[in-house]
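Pasting a structure below so you can have a look.
All protein chains but one are shown at their positions in the complex.
Presenting subunit A:
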Amino acid sequence: MSVLVFIEADNGVIKKSSLEAVTYGSKVGDVVAVAMGSIDASELASVGKYGASKVLHCSDERLNDGVISATAKLIAEAVNQSGADLVVMSRSSLVDAVAARVAIKVGASVVANVQDLPDTSNGFVVKRGVFTGKAFANVSIPEGKKVLTVSKNVVPLEETGSDAVVEELSVAFADSDFGVKRISVHKQDGDILLPEADRVVSAGRGMKGPENWQMIEDLASTLGAATACSKPVSDMDWRPHHEHVGQTGIKVAPQLYIAVGISGAIQHLAGVNSSKVIVAINKDPEAPFFKAADYGVVGDAFEVVPKLIEAIKNNQN
């Protein structure tokens, strides 16, 4: 099967989740990757290590803005040029918005939020998350072209090959492809991006107020983790909205999720229950989070967290 993988970069560096998508694709067929905007040739070529033989690159700088319609057009053009039967994309705020448009452009079926490699023993069946993480569905996709958006951590990264060939892909964009104009971006640079993070330290209303977050940031920086919060915390403006995880917030799937002073309401768990290992710290032994966690500490966060930071530091020395 001929596979096209869309790879996204952040500040010119290809995202780890995109490289996972390349590994995913290489387990299903022969991979060509497509990338856009300002990325160095050497960075693009390195995608070959994860199984892509070629990278089609559209260097048009207007694509740096991540415009939904134009990105969809680029990917559709790459499908036509590479003759791909299957398009694989790792989920992101852009991919989630683009995948459907790509499917219509190339006449493909599309399945989002895929959790495993496809089963091709009888047709093409993928497992996907439904009911906000409370169940999975096995979905059979009809014959013909297919577009999949794949969750993080579905396959581990595998280095198998060497550098890929990089080719410029030119696309005849129309003005209407850039009809949505970006006016400004509000983003904290330098931080570990929450949806991409392998470790997340999250805190809830149990922290009592925004002035107590230094302790949470200290724990996060000791671990090299991103920070997150529960919904009431962002509703009260203790923390920015983009840190709110859960059913109505960001969905994360890190290796390690530490929840401090969060009760573990079902809507919160919906966004974090795909984490590999969950640690809950809560002063209430009956907190529902202990039912979803792998490790639990019953205690006052203001005493436990500083001790945890110290223990991690001792361990690193």
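Rule of thumb we're sticking to: a contact is a pair of C-beta atoms (placed from the backbone, for glycine too) under 8 Å apart; a residue touches a chain by one contact, two chains touch by 3 or more; residues count from 1.
Convention: contacts and distances are computed from a predicted model.
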{"item": "Protein name, per the UniProt record, of whichever chain is missing from view (\"Acetolactate synthase\", \"Electron transfer flavoprotein subunit beta\", \"OB-fold domain-containing protein\" or \"Transmembrane lipoprotein\")", "value": "\"Electron transfer flavoprotein subunit beta\""}
{"item": "Options A:Val34, A:Ala84 or A:Val110, residue touching the unrepresented chain", "value": "A:Val110"}
{"item": "From A:Ala41, A:Val130 or A:Met236, residue that would touch the chain that is not displayed", "value": "A:Val130"}
{"item": "For subunit A, residues in touch with the removed chain", "value": "10, 66, 68-69, 72, 92-94, 96-101, 103-105, 109-113, 125, 127, 129-142, 144, 179-188, 191, 193-196, 199, 223, 235, 240-242, 247-248, 255-256, 266-267, 270, 273, 276-277, 279-280, 290-300, 303-304, 307-308, 310-312, 314-315"}
